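Only one protein chain is missing; all other protein chains are in place.
Order of writing sets the labels: A and B. Residues in every chain begin at 1.
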């Protein structure tokens, strides 16, 4: 039982760590949004694993909150960038301070 | 927005209110008359304060096609989940991607939303855009090897759409579906 628990925590912790790596590396805001979204989902999976291993239902309401927060967070950031694109004259937000997409930079260089 | 009679309005809001009450009960976890009553009060308050436009063209549910759709959906979920997971694991990096457009046949807001949701939930395909007027859905596909594979995935989306229409569509939607199929057969 403890071996299974250790394996579960290792798998989830590894996933969370890799999501954190992507969060730190970026390179763009949207990458970080995706990474945060995934990280929150992995955290809620971790909480569920904890509840299942310990057979303790105390964290179950937290799960509901976390799963909704992940959605609200990523949608609000996506809509914020969408609003910036809307006001931008060049169409990709360059003039409003959004950095150029890394993929475009690669093509140009 | 036109003012509609209260009775029509109420009738359209009933499914939403029932859903809100169900969520309330699930949150409390137990069934009791007090929960039902407080849930109804909360649902009505939410619906009054934050009114939503009702969905045009109500849905009908056919149980057997719905089961067929759900079964295929779960199989799809596992198959393409494994495919994308293998893309992440395999040495040598990621294969190529594709952006494709699929011409859908269903002509109802609800059905198109369901098709887009189902397509987006299955890993490996991501909805970029949905043109309501022309019923064209733009997808980003992840593991593609050749054009043949792309064509297969596009055909798969249409199959999912057909299953959904058979489960939820009105007779008119079904007729459109059969009409398209007849045409496709007659002009190979």
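Going forward, a contact is a pair of C-beta atoms (placed from the backbone, for glycine too) under 8 Å apart; a residue touches a chain by one contact, two chains touch by 3 or more.
Definition applied: contacts and distances are computed from a predicted model.
Chemist: Pick, from "Multiple sugar transport system substrate-binding protein", "ATPase", "Multisubunit sodium/proton antiporter, MrpG subunit" or "ABC transporter", the protein name that UniProt gives for the chain of this complex that is not shown.
Modeler: "Multisubunit sodium/proton antiporter, MrpG subunit"
Chemist: Check the options B:110, B:144 or B:158 and report the residue that touches the missing chain.
Modeler: With B:110, B:144 or B:158 as choices, the missing chain is touched by B:144.
Chemist: Please identify which residue in B:112, B:127, B:160 or B:177 touches the non-displayed chain.
Modeler: With B:112, B:127, B:160 or B:177 as choices, the missing chain is touched by B:127.
Chemist: Could you list which residues of chain A touch the chain missing from the display?
Modeler: 4, 7-8, 11-12, 14-19, 21-22, 25, 28, 30-31, 33-35, 37-38, 41-42, 44-45, 48-49, 51-53, 55, 57, 60-61, 63-64, 67-68, 70-71, 74-75, 78-79, 81-83, 85-93, 98, 101-104, 106-107
Chemist: Residues of chain B in contact with the chain that isn't shown?
Modeler: 23, 25-30, 77-78, 81, 84-85, 87-89, 93-94, 96-101, 116-117, 120-124, 126-129, 138, 140, 142, 144, 146-147, 150
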